[in-house]
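Starting off with a structure, shown below.
A selection of the complex's chains, in situ.
A and B label the chains in the order they appear, each numbered from 1.
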């Protein structure tokens, strides 16, 4: 499937090639995954998305492995199979152990369950959880 | 709002009281938040949900703070305002800094964006991300 053709290395505009070069450099790998090959039809969105992702996933206060796990959690709740596969692979590459993965899955499932119970019951937020009330 | 009345401490069955006692003991706090007061109409679901949550969020391979942050990430993607408020408060109580919270938000937003781009484009999963292909 796919609503656009995935572009191969010899079908790229110079703008796209520059982004691919940067992806390869930052990731220290020659591999360009399909997401970027699909986005390559629109150099502006490709550039903006890559620059944003690079900034967001850069080393910071959180462990890079944890960042990938958060990415997986969101991707599961949004039902994005591609993203789940790619970020689970990344989390593993950055050191996620089988035990950590098991806990991630357990939390994702548990959160889904209580999210829906809370929503079904229409539970009002406790004053204690409000930022203003904590002032 | 709420589709059921929130039960106060003097309206509880003995089964529910036992669960509330355990929540207070495990959390070392007298505070019982509204979710449990709404679930208290059904002692069986209350018991099962609390036992599961206790198991899932218990100390393990992941930092308790990270567990709460994963819970927040899922809750945002599911649009559960109550859960977002309660687990953001818990993450802060367990040490989440403003910088870490900022990174959490940035990842949640970024993942949402790429999740939807990937879905819109129908990008096929790269062989490199498949578990079998890694064998």
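One rule holds for everything that comes next: a residue touches a chain if its C-beta (ideal position, glycine included) is under 8 Å from a C-beta of that chain, and two chains touch if they have at least 3 such contacts.
Keep in mind that what you see is a predicted model, and the values were worked out from it rather than measured.
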Considering just this structure file, the complete complex holds how many copies of the sequence, given 2 are shown? 6
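Everything that follows uses one rule, which is that only the chains that are shown with their structure count from here on.
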Whole-angstrom distance, CA centroid of chain A to CA centroid of chain B, is 19
Name, in rising order, each residue of chain B that touches chain A in their complex. 1-4, 6, 31, 33-35, 38-39, 45, 49, 52-53, 55-57, 60-62, 66-67, 69-71, 73-83, 85-89, 97, 99-100, 102-104, 106-108, 110-126, 128-130
